[in-house]
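A single protein chain has been removed from this complex, and every other one stays in its place.
Think of it as A, B and C in the order they're written, each chain with its own count starting at 1.
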């Protein structure tokens, strides 16, 4: 768990650290008394960073500097071991803000995948909230658990191996539902059952057809304020020779769907 | 405070509610026993929604439906009373994920402005974290307090009326610094003093020159992994007659700068 | 006709001129011995510009300067009298380059609309090429003719009032077909008949569904190298207080489809 760090901000065994040499050499490691890391710019004896403060500047055996940085939430997402595509920080940051969740919230996540999403949700609903993470493939859950254990958020997540399109969710009165599956529309009716009135379902898909079908089913299932956006990130290079956007990069990840559940027939 | 809502998810006096008629008629109100709201689609007696569940569907006196929705974090941001431009949800969501903060973190925010940023940070560091919000103009702090009180996050924020470029920050060992000021470069040295090693400073500015100068000063002040991005949101309209991006909209808000502090001379 | 201007580049009656006061006050006029133009920044006696060189700086009766500029091709497009949306310069410039047409080409244009597209195509196939412009609504052709006459390109355009989805084209061995209609797929088989082997059909539509259906029909009709792009223009403001993109603007116009005809069974 990232927070609370010790007051002195000293590196202790078990801490996740981003070892940064340069833009192409960044490694997420877990601090330990005995740990060596090699790169083409030299080997690092990372045992020596224990007891040093975060922000410590070390040197490889070839004299190249490395930096011991606190990993951002985005770093944790990018560095999971994955068998699937992950949700991108630019997309997840947006979706997080587009729901009402925060510390204490109870959230559903389908499907677990690499666990990156469940991990981040767990971080932001901690210390008292819970993430209920559903996944059909047992082996994905095992991989996700390993990823999340390292980051320290397992206690805020409960996993289910289940086909929710068929069997639905165990929980009710959920604060938000996050759908990252190929056929989100198939889960919408079950999500409507699990969700609190007035609260948010979010879903993301790479293709327009998926979005259209999901939106149609949301509108048929008592959801209102259905909106779709795309978030694009453009990296800007600030260099001595001039400022300009990066020349090549990611140009599409997913369309982001959001909607809120209403309670029809709620008038007495 | 949004969370924790009562278990039954019933509307009670003091709750913030998004009254939604359609895309152009959305109102953030605070529930009360006696409350009337008028729109060009009819008047709403909002006293009657007390005790109803969130998601309740009401009707104006002209028979137009309205929906009682849980406001998202983005809704809270957009609906503050403001005297300045606000940070956009697309930008803030991204910056949140690009730092390491979460429940329990201690964060600095300069300047307070309308309070939208401090409010959201407070939400995500709750219940035990703190936001230290610095602002030079006393009247902005007063307005911000009113905005945030309504949302229930005042107890996680401490305000200072101070020119931090000159006088610096009171706190040390801070988990992240957020800068939303016209001259962020002037604050970077003070931010370096307040920040934990390895942790994140983020800043955003509309103009390229501001970004360049901030980046230069960050590099001179022991910051590493300095990166700049722009986040663009594109709304997609999903309608019966066809799916397409919206034809007009926001095309620029700010460039987002992130950097991490290192501790030079930390080798023994 | 814009070119060739007289050698001295002097304004003569009949010339199209962009009278430019500032970004919000730009007028496309046709020079005449007697011509007055009013704006909220003063009246202009435009008779006095006859015999002056292009680039002339005049003054309104209120002392505000105005500039006599040569209209660009894009200016001619934007300033037509229109009853429909027009193709944007950013899109047309791209499509022009994505075909093989140039001076001397024979091109088909469906539908005529305001005539902006036919006018620009005529300009670039002049002096010896021809544009064959098809439109179902007679009144649109009349309006288009008036727009194009002013710009001087009528002699390179032949108009037809016809439903080409049903009746097809009169011409054969055409160098390129441009489709700007709500149902481009319905015209693709006829376009295939009219087009030279190996040559280009281009089409643009605002909605994804239109694009998908058009692409499907192109693939069924002996077209290869079917590609779809979107062209986005972002205006950058360069000002004393800083450089940044404009904050609001056009965010979508059309998806651009291009394909090339093949001749199946052409092997002997």
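The working rule: a residue touches a chain if its C-beta (ideal position, glycine included) is under 8 Å from a C-beta of that chain, and two chains touch if they have at least 3 such contacts.
Keep in mind that this is a model prediction, so the values were computed, not measured.
A.B. asks: Mind pulling the subunit A residues that touch the left-out chain?
C.D. replies: Contact residues on subunit A toward the absent chain are 206-210, 234-235, 241-253.
A.B. asks: Considering the entire assembly, which residues of subunit C contact the chain that has been omitted?
C.D. replies: Residues of subunit C in contact with the hidden chain: 2-5, 7, 9, 17, 20, 23, 52-59, 67-74, 77, 89-90, 92-105, 120, 123-124, 126-129, 173, 175, 196-200, 208, 211-212, 215, 224-238, 243, 245, 255, 258, 260-264, 266-267.
Following the convention adopted for this analysis, only the chains that are shown with their structure count from here on.
A.B. asks: With a Cα-based fit, what is the angle in degrees between subunit A and its identical partner subunit C, given to the nearest 5?
C.D. replies: In short, 180 degrees.
A.B. asks: Which integer distance in Å separates the CA centroid of subunit A from that of subunit C?
C.D. replies: 47
A.B. asks: With chain centres taken as the means of their Cα atoms, state the distance from subunit B to subunit C in Å.
C.D. replies: Measuring from centre to centre gives 45 Å for this pair.
A.B. asks: Residues touching two or more other chains, restricted to subunit A: which are they?
C.D. replies: Each of 208 in subunit A touches at least two other chains.
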